[in-house]
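All protein chains but one are shown at their positions in the complex.
Moving on, here comes subunit A:
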């Protein structure tokens, strides 16, 4: 007897289930197929090629009108099912028809998740789910100078953005997480993907929070972010995820969790109702990729045909359907003790591959740029292949066994000819290579012919590597200490390349310079964080998690885990009110030790970490700000009282000290920087052993730099003799910026000046145009960093200083 099967939803899963069923049992079923969309089954995942124009809709239709007719399927497209009666075994259609079934198959798929932002219901706000959405995006391409914003940097959002860009639309992707496709990719691959999309003209904003959709006359006009940025757009696509469509299942009182619950046979809590596809939940999991849906469809067909079958969840892999972005991700790629990474980076080709190995098996793989071997690796993940015999060469893929070890010079060899190696003299890699070919075969000859590394000398390591890469075995590179175990490059090399290759994020540095670890270590991360924020103050956002605790918490950690608090006293000047506020704070927070520092400040020692925001707020109220006694940055400007009080004073040393401190405070530097201004050559402020020291004389000001009074003791060297306070401010600022831009992390100025030579420093600072440019760049940086971190933390981050939870009570109970 022919049985009645009603199918709700003509999607990819139910379509495949019908195909499988008709193959098993062509005559056994009388099928009625409902679909809310006014069309039959099509390959939904191919909507992206339709959007980009690489395919037409007809090409992605999987079942034609003829196919339905041949198989005797009654099609009710454009019609919804509004109710299911489990007891009577009937469904009710939108128009009131009641149809009886022997078996019911639910395949309603999923609904796109719409973030309930203000304005989400405006005209022009769409999801990316069906042909209507796709057509709306295609139509936008016909409009001149059209703009679109896509919220969501996952698979679907990026395919929408790439399609829109191909249609000539100006697209911005807004993604809430720190890197794109964070569920499938690690940071490094996310960086490469972002770079490729940017090259296609797509703007990408990560760590961006949407606040509100702005409309005009009921139509979308712009997206507003929580930092106040407004992104104008004619169309806003939300591609932030999907939710299983469970409404009908809930109404019919089937067991429903995140999706409609099914057993291994794809049967719901009612024995006559099956479910398949994105609307189901199986063993707690829901499904969005196509491979498991097809497996489910097979099981549905078998169950209906009365055969034994069980759905088993398998590993799934992801590929992005954007032309020119080859990426692959499969399995589990989280870090872990028992896990080991094999990382391969080829900066020249933009390739990144990472395999995660556990117990001699590949358990996860992420690849970008070259995914040719992805199926081989995916097979190993699924099969649990033992890889111990091929571990050394595994990452090179099936075709490459017994490969040569990686070349430590690969990063430099990969640089293009126009990459600037020597910043002082503007010498590119190509110039050096040309000089080598003309016979310059050592460092001296290169310096003589091209001037590369002949000025400050910090690019010497890079020049040597170019020599090595060009001459091969004929040149032996002197061994310099690499930055850390994560790289073979020195600090100087990395600094130079961050500038010349315009690397503006940590993942960019790790990828382009071939880092050997996934996310650096405690040695390189603080250095990279400084180099990036010093070179790209506006583009790079400071990363507190890459800072040593003192700079992260804006206080000095003591050996017992408490902190010290030092408020700023401009130029070493204070007032009775400030002193009273400090005394009150010391009482209120039970500060055990109060100490006067060598830099003319008061240090409150022994403050508990969780009290920091409160004590800062109290000091803020009295007008005081952070003294940065914890910073690799400007510390203190020490002064004597100068001509206001002293009978020997020649100039206003305190006034100048205060001006210097107000200009320089808040800036980050490679190591700490201490200043002093003495009012006469008797030098009571000890200015001649500071990083920057001013000694006032009758005729003006003697500006000295590169002094030391720590592990080494060294007198300052004279940078300039100046006549006005403004000149002192300008020269000191220029020196500070030169140091910030060029020195190795953790080199004090005296060490750096010893390396580059005082003559070179003088040349830079004495040249008016160079000096003014340095000051200008310093001011740009200060527009971000000249602010009180205490006030900011006390206001916005106070809770992070407290324990996340206190279980002392619970334990007592």
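FYI, a contact is a pair of C-beta atoms (placed from the backbone, for glycine too) under 8 Å apart; a residue touches a chain by one contact, two chains touch by 3 or more; residues count from 1.
By our rule, contacts and distances are computed from a predicted model.
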Report the protein name recorded by UniProt for the chain absent from the figure; options are "Amino acid/amide ABC transporter membrane protein 1 (HAAT family)", "Cytochrome bd-I ubiquinol oxidase subunit CydA", "ABC transmembrane type-1 domain-containing protein" or "Assimilatory nitrite reductase, small subunit".
"Assimilatory nitrite reductase, small subunit"
Contact with the hidden chain, among A:168, A:350 or A:544, goes to A:544
Residue among A:699, A:783 or A:800 touching the omitted chain:
A:800
Spell out the interface residues on subunit A facing the chain that's missing from view.
178, 186-187, 333-338, 517-522, 525-526, 544-549, 552-553, 557, 559-561, 609, 799-800, 803-808, 810-812
